[in-house]
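Quick one: this structure, given as structure tokens, is what I'll be asking you about.
For this view, one protein chain was removed and the others were kept in their places.
Up next, chain A:
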Amino acid sequence: MSKLQQQLDAGQFVVTAEIAPPKGSDPSEALAKARSFSGVTAINVTDNQGANMRMSPLALAALLVRQGQEPVLQLTCRDRNRLALQSDLLGAAALGVENLLILSGDHARFGDHPEAKSVFDLDSVQLLQAVEGLTLGQDLAGRSLEVAPRFCCGAAVSPSAEPFELMFQKFAKKVEAGAGFFQTQAVFDPPALERFMAAARPLGVPVLLGVLLVKSARMARFLNQHIPGVQVPEPLVERLEQAADPLDEGVAIARDMVAQARSLCQGVHLMTLGHEERIPEILHQTG
């Protein structure tokens, strides 16, 4: 059983972070970055994030396993049909990858191969069902597997998306389809988080709050304009604008959100975007 699964089961406050595979064939830098993470239970490996072509996350996740770290393999519906997805899942299990994060994936239009055909043969709910089926020894065609894989399988949610009920019904479908934990899109708005957690809590699935380190007011504005589901409230943008050291201010904001997560959620998913050295500070408990 993965450490992530054990900690979730034990009700411990879980910390995950993420790395992106390299745009090239040398994994050493990404692996070194992963080694520099401290206080992190598992490390997400992104899957052609933003539809930008990079090294296979399955390969990098397996390399993380080899260096003794625990990956969360992100798997998007954008790039593969149901054969390739299930095939990769069996391969992941064989390589010792136990944790998954199932995603629809950003549309290919945004990435560096905008002319690619987006696949979406399955959607994220259906892929969660497929994962569950595999763990029960059956593929999507109803055929038996020789040996069933074991996974700790999670999904994503955008707690502040509107309309709330529409977002929430998808969340509930993911729970029903077997999502064992959730990592959220970055949230900066405590009331939105409280509203979501109040509705989500009865479903009994652990939620790791997405905490994004915002380095500057410029970055905050970029997020607001270009990243769906992420809204940095104006007072925070102003705080960043007026700060003597915006990065320090970003760390402080992230710490505040971690504190929120400690009272409302079951863990945090940290997105530190190159400032992994600040993780201990972001996690440091105050008061």
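Here is the rule we go by: a contact is a pair of C-beta atoms (placed from the backbone, for glycine too) under 8 Å apart; a residue touches a chain by one contact, two chains touch by 3 or more; residues count from 1.
Definition applied: contacts and distances are computed from a predicted model.
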Original post:
Just by its UniProt name, which of "5,10-methylenetetrahydrofolate reductase-associated protein", "ABC transporter permease", "Putative transketolase N-terminal part" or "Protein kinase" is the chain not shown in this complex?
Top reply: "5,10-methylenetetrahydrofolate reductase-associated protein"
**OP:** Return the single residue from A:149, A:206, A:229 or A:246 that touches the missing chain.
**Re:** A:229
Subject >> Touching the absent chain when the full complex is considered, from A:3, A:33 or A:82 >> reply: A:82
Original post:
Among the options A:3, A:35 or A:173, which residue touches the chain absent from this view?
Top reply: A:173
Subject >> Which of A:16, A:104, A:135 or A:266 contacts the chain that the document leaves out >> reply: A:104
Original post:
Residues of chain A in contact with the chain that isn't shown?
Top reply: 77-78, 82, 103-104, 106-107, 109-110, 118, 120-126, 129-130, 140, 156-158, 161-163, 165-167, 169-170, 173, 176-177, 185, 228-229
